[in-house]
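The complex appears here minus one protein chain, its other protein chains still in place.
Here is chain A:
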Amino acid sequence: MTPPITTVYVTVGSTKFDSLIGEMTSDDILQFLKKKGCKHLILQVGKGNKVDEAAITAKHGIQVEQYDFKIEPKRMDIINSDLVVGHAGAGTCLDILTARKLGVLVINDQLMNNHQQELALHMKKEGYLQCCTVNELKTALESVLVDKQNTYEPGKNMDKFVEFMDNLLVN
């Protein structure tokens, strides 16, 4: 079993993904997260709409923090969270893996970006992260907390790459 999910971080990247934010702040999902131990919900909403923080806190007792963008060398909100729910951008994906966090990648079907979807599906196939559409979010959250995920080892084969480069630059 996974330890309690105290802090949940939701990230939409550089554009907006209001349907994801909407679903993550729906009563159904918030009740579910609360049951799993969620006390803090952090939302990076990008260019999308902000939510009514006070209403959520009053109704569910979950603290909400939200912002549009943060520029920082290391994404501390990912590092400090127990679960990340995010768009399937390569950067977000890599940040979740290197921080070794539980993650659900949500495919934005209104944004026809094929290789985001490609990467998300591959992450699921490799068993590193869950992947779903907005409608499947609840199921994906349930399974990410129960199913065993494979651990991605950051930089595992970097040695081989650098050795190859060293040899290539021999003369």
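Here is the rule we use: a residue touches a chain if its C-beta (ideal position, glycine included) is under 8 Å from a C-beta of that chain, and two chains touch if they have at least 3 such contacts; residues count from 1.
Assume contacts and distances are computed from a predicted model.
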From the options "UDP-N-acetylglucosamine transferase subunit ALG14", "Early meiotic induction protein 1", "Actin-related protein 5" or "Ubiquitin thioesterase", the chain left out of the display has the UniProt protein name "UDP-N-acetylglucosamine transferase subunit ALG14"
Please pick, from A:V64, A:V104 or A:L119, the residue that touches the omitted chain in the full complex.
-> A:L119
Looking at the whole complex, which of A:A58, A:V146 or A:L168 touches the chain that is not displayed?
-> A:L168
Touching residues on chain A - with respect to the absent chain = 73, 89-91, 93-94, 98, 115-116, 118-119, 122, 152-166, 168-169, 171
